[in-house]
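What you see is the complex with one protein chain gone and the rest in place.
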Amino acid sequence: MPQFTPKDPTYAERVRSSFERQQVMHTIGATLLTVEPGLVEISLPYRADLTQQHGFLHAGVVSTVVDSACGYAALSLMPAQTGVLSIEYKVNLLAPARGSRFLARGRVLRAGGTVIVCTGDVLAYPNDLNDPALTAEPTLCATMLATMLVVRNRPDVLD
Amino acid sequence: MPQFTPKDPTYAERVRSSFERQQVMHTIGATLLTVEPGLVEISLPYRADLTQQHGFLHAGVVSTVVDSACGYAALSLMPAQTGVLSIEYKVNLLAPARGSRFLARGRVLRAGGTVIVCTGDVLAYPNDLNDPALTAEPTLCATMLATMLVVRNRPDVLD
Amino acid sequence: MPQFTPKDPTYAERVRSSFERQQVMHTIGATLLTVEPGLVEISLPYRADLTQQHGFLHAGVVSTVVDSACGYAALSLMPAQTGVLSIEYKVNLLAPARGSRFLARGRVLRAGGTVIVCTGDVLAYPNDLNDPALTAEPTLCATMLATMLVVRNRPDVLD
Partner (left out) sequence: MPQFTPKDPTYAERVRSSFERQQVMHTIGATLLTVEPGLVEISLPYRADLTQQHGFLHAGVVSTVVDSACGYAALSLMPAQTGVLSIEYKVNLLAPARGSRFLARGRVLRAGGTVIVCTGDVLAYPNDLNDPALTAEPTLCATMLATMLVVRNRPDVLD
């Protein structure tokens, strides 16, 4: 993956503060883990009230966390006084989203002045990450390719 | 749009029953409206606890309802004793998801024996659908192109 | 589909002149048919030297004509002194690309100042369009959802 230098030295604080304002993250119980230049990770524990008809995490919920991870990976490289909006994304559901915990990782693939392209992955962990006996490998249950817009001069779309 | 003949005469009941088991639909407050052969509509009222950082409905929530609409449009054409899983989808966010109510419409574009391709749209209504003074036109805030899998011989993936 | 008013009154001439400079269109034998505000159609006769291993038109060739149709539909709505570049697209191959002639139609779904979103379709005609006995309906063999960039201030990316 490419290495990036952030344009805004307060990028991590800015991402964390914006994430806090994403009310849906609180609603589904997602938390922000890693924030690095061009890389963001979000954790989501399994909850039965987020499932589809077969008991798997709904594809839209999987998309929600990895879209935020991609969007914030993009925001981490944007100059001050800009905002991020998702233009579009595609997600492939590679395996049913089963597990006790999910890790969504967004990474910037190319950072342009107007458009930032990101890839995202969602890993499903069969046991709790804090389980001392954790031995099982995670499963890659989804992958995303996303296009983010660098929004300028719109006070209602900051960060 | 093409016209379809359902393979399972109980398709509507099957879709409605499966939708009821999608726990995330209850969590976000979505309700199933229309179920016709190859066409499903889902309604989602705006809720602040489903928003991203600028107060718009989160793109992932928009995806959740239109993915379900597409998935159930596909299921409505599947033979009995099968199930539906999303293989992948792409969604373009055409306008910020602002409004009091959102209507997600999924339609089958091509129904194969193994794969069913659907298109989906999300309309944002600036006023409540039940408002007698409703005059404003809805805005097309998202469009989806989705690929659904016809799952056979898997008792854990029925309907 | 939405109706559009072109920002550049010379849009049709501009699209036709740019199409003429797309050397790959000459190489594959594609011709530009319709140019309207937000709508462009391109015709491609079948040629055995454009096929994949089973004798169908290669998916990439199908993409080539419908990407150009979408890109020029977008360009038809852009102001003067701009250029069009494809940011990304997704294409679903709905049926094997068999036929004597293919019609790619690109339409603008939403025209923003920076990004223009288009849908595209490819119809496969089993008989020549000029065949007086033509009775068979065309088959929708591919559908596209594409995001185009409005390029400004780059003299090497005009039209």
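Lettered A, B and C in written order, each chain numbered from 1.
The rule is short, and it goes like this: a residue touches a chain if its C-beta (ideal position, glycine included) is under 8 Å from a C-beta of that chain, and two chains touch if they have at least 3 such contacts.
Note that the coordinates shown come from a computational prediction; the quantities given were computed from them, not determined experimentally.
**Q** Specify the shown partners of the omitted chain in the complete complex.
**A** For the complete complex, the undisplayed chain touches A, B, C.
**Q** Which is it among A:Leu109, A:Leu123 or A:Leu158 that touches the chain not included here?
**A** That would be A:Leu109, which touches the missing chain.
**Q** Of C:Gln22, C:Ser43, C:Ser100 or C:Thr114, which residue touches the hidden chain?
**A** Of all options in C:Gln22, C:Ser43, C:Ser100 or C:Thr114, contact with the hidden chain holds for C:Gln22.
**Q** Among C:Leu39, C:Ile87 or C:Val150, single out the residue that touches the unshown chain.
**A** Per the contact definition at the top, the residue touching the missing chain is C:Ile87.
**Q** Could you pull out which residues of chain C are in touch with the chain that's been left out?
**A** Touching the chain left out of view, chain C contributes residues 18-19, 21-24, 26-27, 48-54, 58-61, 63-65, 67-68, 83, 85-93, 96, 156-159.
**Q** Just checking the interface: what residues of chain A touch the absent partner chain?
**A** 90, 92, 94-95, 109-110, 117, 119, 140, 143, 145, 147
**Q** In the whole complex, what residues of chain B lie against the chain that is missing from view?
**A** Against the left-out chain, chain B lists 87-88, 90, 114-115, 117, 145, 147, 149.
The rule we apply is simple: only the chains that are shown with their structure count from here on.
**Q** Could you label the chain B-chain C interface same or different, taking same to mean over half of its residue numbers are used by both chains?
**A** Counting which numbers both chains contribute, over half are shared, so the two copies meet through the same residues.
**Q** Need the CA-centroid distance for the pair chain A / chain C, whole Å please.
**A** Spacing between the chain centres: roughly 34 Å.
**Q** How far is the middle of chain B from the middle of chain C, if each middle is the mean of its Cα atoms, in Å?
**A** A distance of 29 Å separates the two centres.
**Q** Mind pulling the chain B residues that touch 2 or more other chains?
**A** Where chain B meets two or more other chains at a single residue, that happens at 90, 92.
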